[in-house]
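For this depiction, one protein chain was excluded, whereas all remaining protein chains were kept in their positions.
After this line comes subunit A, so read on.
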């Protein structure tokens, strides 16, 4: 049951949706984070703007040397997309470990990034895949690299009146490898700790964590330590996981345990990328 009343609109286009935003309005995509929040009385917007059926936000396409995922594309659509399976298989494999099948039919990548739960799965994968977030407001469009998008606990670069319309990824160069490894919180299936990693053909790495700190982050310390990708170097690199981060503690995992998991899952991810 939702205790507070609100209006509901379902615009047909992004332009129309923008007209509805402002004041105490919230965007509704899959509703699988927002509706529980309303039920828990943690938020009481006046109006929900349902973007889940806006056709322009539902597309997955290859645009030159970029892969573009629309702001209202669901986890399931990413899992099943041939374009994603071909160019960014890590995302289709990653989608398959989010929640359960019912969650994946409704939840969206855009909604997950906008909600910025510190344990969400997409955040780490989008960071490691070098993603950029395209945001539209009445003033125009802007593109924010994923590295600047997450600003803190449930906080992002999105402002009132903004719609996340696309997530763009560079088509990985031939020979790039990516993986996502997570320790699943057994009840919710969120990432207690998740590590996404990419190995580029020039030998460099992109390594990102979710579940560890208030916000997901790229881990420069690990990235710089992968060296020749020998097992010994990778072991040393994984020991640097989350160095300098303010590590979360809650009733699921202490700070010490989370840090331990970060190292273990970092090593697993890096080893996946060898050979």
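We take it that a residue touches a chain if its C-beta (ideal position, glycine included) is under 8 Å from a C-beta of that chain, and two chains touch if they have at least 3 such contacts; residues count from 1.
By our rule, contacts and distances are computed from a predicted model.
For the chain of the complex excluded from view, the name given in UniProt is "Ferredoxin" [choices: "DNA replication and repair protein RecF", "Molybdopterin cofactor-binding domain-containing protein", "Recombination protein RecR" or "Ferredoxin"]. Only one of the listed residues, A:22, A:101 or A:203, touches the absent chain: A:101. When the missing chain is restored to the complex, the residue among A:11, A:31 or A:145 that touches it is A:31. On the side of subunit A, the interface with the absent chain consists of residues 1-8, 10, 28, 31-33, 35-44, 46, 48, 50, 52, 99-103, 105-106, 117-119, 153-155, 185, 187-190, 211, 250-252, using the contact rule stated above.
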